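Following this message is one structure expressed as structure tokens.
Just one protein chain is left out here, and the rest sit where they should.
Here is chain A:
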Amino acid sequence: MTGFLDLWRRFRRNVAAVVGLFFLLCIVLAALFGPMLYPVDPYDMIGRPSMPPSAEFPLGTDVSGRDILAGLIGGARVSLLIGLIASLGATVIGVTVGAIAGYKGGWFDTVLMRLTDFFLTIPSFVLAVVIIAIFNPSIASVTIAIAVVSWPPVARLARAEFMAQRDREYVQACRALGMSDLEIATRQIMPNALPPVIVVSSLLVATAILTESGLSFLGLTDPDLISWGYMIGVGRTVLRTAWWMPAIPGIAILITVLCINLVGEGMNDALNPRLQQR
């Protein structure tokens, strides 16, 4: 517990990160409780199409007459959920691959790193499009596609950490005590290797949200779910007459991604062992 307090104390010193965390919490709370406070069905055509913001529709209506504020709140759920789960998936894949490559070395390292390079050389967005095209566009396939294209950086980082930790004397001591490789890798090295990985995967959430927006802008998501990218895609045709329609979800993406990046930076400062002494 003191560890978390310590972490918070160091995190707090970065003002931008604290501001980012505040707004990020607001967005998460809006996604969680928004539909209760603003009980409008985002899929329901309740007004005239393309209405500017007014008292009745705080952020106006889209081309089909759906409430944009309700869409924004509903879209927050989809975007955040996909972002979180996809980056969690990418982290699990990346850490597993990186840990095996870095700890085992040799033959394992060569094969796994060439595989990682293979994924790095393919433009990730195009690969995601191909994966979704093979399966049917659904929230699951989009999440999986994003996870599959975003693990390589995590794998490289985890590999470097495991390689650096592997030759430390405490690992040698653990081996001399009779621990197995699996125990050493998961219970002893992992907690040492994780801090930089946590930073990178928190930034992955932002990338995943952007990728999801891009995919749904192109119409490559679950057609029954409203997400921010989908709203931009719908609004792009009326950009000149009703600019707020794509701009509002665009700003939502911008703020969310910015906040996640700020929080990630703050985590980096808080978890960086070299800065801990100060």
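As a convention for this text, a contact is a pair of C-beta atoms (placed from the backbone, for glycine too) under 8 Å apart; a residue touches a chain by one contact, two chains touch by 3 or more; residues count from 1.
In this text, contacts and distances are computed from a predicted model.
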Among "Phosphoribosylformylglycinamidine synthase subunit PurS", "Radical SAM-linked protein", "4Fe-4S dicluster domain-containing protein" or "Oligopeptide/dipeptide ABC transporter ATP-binding protein", UniProt's protein name for the complex chain that is not shown is "Oligopeptide/dipeptide ABC transporter ATP-binding protein"
Residue touching the undisplayed chain, where the options are A:15, A:173, A:239 or A:254 | A:173
Chain A, residues in touch with the chain not shown (by the definition above) | 166-170, 172-180, 187-188, 191-192
